[in-house]
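Here the complex is missing a single protein chain, while all its other protein chains stay put.
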Amino acid sequence: MGTLSRLARRLADLVGAHRAALQPAVCGPGIAKLGATPLDGLPSVGLARLRGTHLKYFAPSTVEEAVGLLAQPNTKVFAGATDVIPQIRAGRPEPDALVDLKKIDRLIAVQCTDAKWIIGAATPTARLTANAEFSAEFPGLAEAAGLIGSDQVQSRSSLGGNLCNASPAADSVPAMIVNGARVVIATANGGTRSVAVQDVPTGPGRTSLAPGEFVVEIEVDRAPARTADAYLRMIPRTEMDIAVVGVGVRVTLDESGKVTDALVALGAVAPTVVRVPAAEAALIGSTLDDAALAVAAAAASAACNPIDDKRGTIAYRTHVAGVLTRRAAVIAGQRAAEKNGASR
Amino acid sequence: MSRIQVSCTVNGDPVDFLCDADGSLLNSLRDELGLTGVKEGCGTGDCGACSILLDGELNCSCLIFAPEAEGTTITTVEGLANGDHLTPLQQCFLEGAALQCGICTPGVLVAATSLLNHNPNPTETEIRYALAGNLCRCTGYDKIVRAVREAAAQIRETSA
Partner (left out) sequence: MTIAEDPATTAPGYKWVGTRMIRPDGFEKVTGRARFGADLKLNGMLYGHVLRSPHAHANIVSIDTSEAEKMAGVRAVITRADFPAPSGPAGDQDLQRNAMAREKVLYEGHVVAAVAAQTRGQAKAAAEAIKVVYEVLPHVMTVDEAMAPSAALLHPNLMTKGIDPAPTGPSNVASRALYQGGDLDLGFAESDVVVEGTFTTKPVHHGYIEPHAAVADTTPNGRTTLWCSSQGHFTMRAMSAKVLGWEPSRLKVIPAEIGGGFGGKTTIYLEPLAVRLSQKAGRPVKMVMSRDEVFRATGPASGTKIVAKMGFKNDGTMVAAELWMAYEAGAFAGSPAGAGSMTALAPYTVANFLIEGFDVVVNKPKVAAYRAPGAPMSSFAVESLIDEAATKIGMDPIEIRLKNAVTEGCQATYGPKFPRIGFVETLEAIKNHPNYQIPLGPNQGRGVASGFWFNAGLNSSATVHVNEDGNVIVVTGSPDIGGSRASMALMAAEEFGIDAARIQPVVGDTESVGYNDQTGGSRTTLATGAAVIEACRKILADLRGRAAKQWDVPLDKVEWVDGQAQHVDGTQPPLSLEDLAKGWNRTGGPLTASAALNARGVGSAFSTQVVDLEIDPDTGHVTVLRYLTAQDAGRAIHPSYVEGQLQGGVVQGLGWALNEEYIFDRNGKMENASFLDYRIPVASDMPMIDTIVVEVPNPGHPYGVRGVGEVGIVPPLAAVANAVEHAVGRRLRDLPLSPVRILDAILNKDC
């Protein structure tokens, strides 16, 4: 809970969210099934079954051990459990075994090389945002990670959990996507594979992870020179809410201040996070002038495919996606300009 | 399936308890260890009444599976005071009437303790955001924020 993350959080909250929607948790096989059709594919979990009494709990200390445990049917991995537990409380069917990933050193680590940042999938977001170098290099991603839940939840929430819970409103996902983040997945055969973050969630509560797989790390390439990101979300309160709309933007400027690269991603406006190539095209080549921002905002609104629900309406989400795109682009641009040629 | 034995340190005492794999730490603290100062307001991490320090970090005990507590060090509201000697935060809450019904108070005190551990001189805005995970329905937060600010000042004074 460093001052930097606190200020960053405050900034993001000026526009108005947190723990992702109540969707199945963390990464792993059970999860993918639990999402859309909670009863599908699971062993008979009768309503009258006594909860908890037959359940096993494991805390492996290596990835290999975890992979071995996941070979058992109906086993669920978890990181912070900030989504898993409310889901169990709400009556979702339980797995036969819970595998806690937080005792695996590699999953609770933040490393930086010349080429990339490597973030353990279960690393508490409070620890990530307290990393001053990371927060300076990726202020938008740090803000987004810092917005997941209260300070209490921040001690537990993680990028891996936020991603694999597969809520369309997950705060960190648009911010990871605009930074080109990838995940390293431990596979059932003991190997690993790498997938772009945007290819992990496939719909609310659903991921592309195969049975026996889980996310080990998130990798983000070092930010190029004059490059910065921003994440803004809209929530009705100032804290403790789910994003009604979330927008991540990253821009790269040339020495004259012209945008040479831009990425725009929207959360909570479609079943999965939406990249907006038309908005990116509008920003590239501009100086983030009003005209370009207006085109980008309109493109963001046009890219929305939201639903009416208890948290917002189609019209509201569509409009605000444009508003936040414009604002986030401006903030990212200012930050990139402040980096003023310094590489990081 | 038999229950799981967990050993940890709570408020300075080494303790053991039995739990189910999916039991919440909150229920173990309350039912097995008798620490009913840890309150349940929602069970889903939205109200903060069950706040504890787990290895020094602020957590909702309702969002922790009980077996995860193995080998950890836990502080609950019962562990804040030294016997009858209240902490400055507790004393400032009393003097500043920062509680009405008192149900959120244990969680608020633990969260505020965590805040001051990390940030001895918080602004009003920082206090408000640090306590945003702790719902209080009685006070409107005004006197809580004042009490935290006052306690921070007292702690800074004594440690200066």
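All chains are identified by letter, namely A and B, in their written order; residue positions are counted from 1 within each chain.
Simple rule for what comes next: a contact is a pair of C-beta atoms (placed from the backbone, for glycine too) under 8 Å apart; a residue touches a chain by one contact, two chains touch by 3 or more.
Please read all numbers here as calculations on a predicted model, not as lab measurements.
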Among shown chains, those touching the left-out chain: A, B
Option touching the unshown chain, where B:P67, B:G96 or B:P122 are the choices: B:G96
Sites on subunit A contacted by the missing partner chain, in the whole complex: 13, 15-16, 19, 22, 47-53, 89-90, 234, 236-242, 244, 310-313, 315-316, 319-320, 323-324
Subunit B, residues in touch with the chain not shown (by the definition above): 20, 30-31, 34-44, 46-47, 49, 76-78, 80-81, 84, 86, 90, 93-97, 99-106, 109, 124-125, 127-129, 131-146
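In the analysis below, only the chains that are shown with their structure count from here on.
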Interchain centroid distance [CA atoms averaged], subunit A/subunit B, Å: 28
Subunit B residues touching subunit A - in the complex, by the definition given at the top: 1, 4, 20-24, 43-46, 48, 51, 54, 57-60, 62-65, 67-68, 70, 111, 114-115, 118-119, 125-126, 129-130, 132-134
Interface residues, subunit A side, partner subunit B - complex: 1, 3, 6, 9-10, 13, 19, 51-57, 59, 80-82, 85-86, 88-89, 94, 97-98, 100, 102, 124, 126, 149-153, 155-156, 238-240
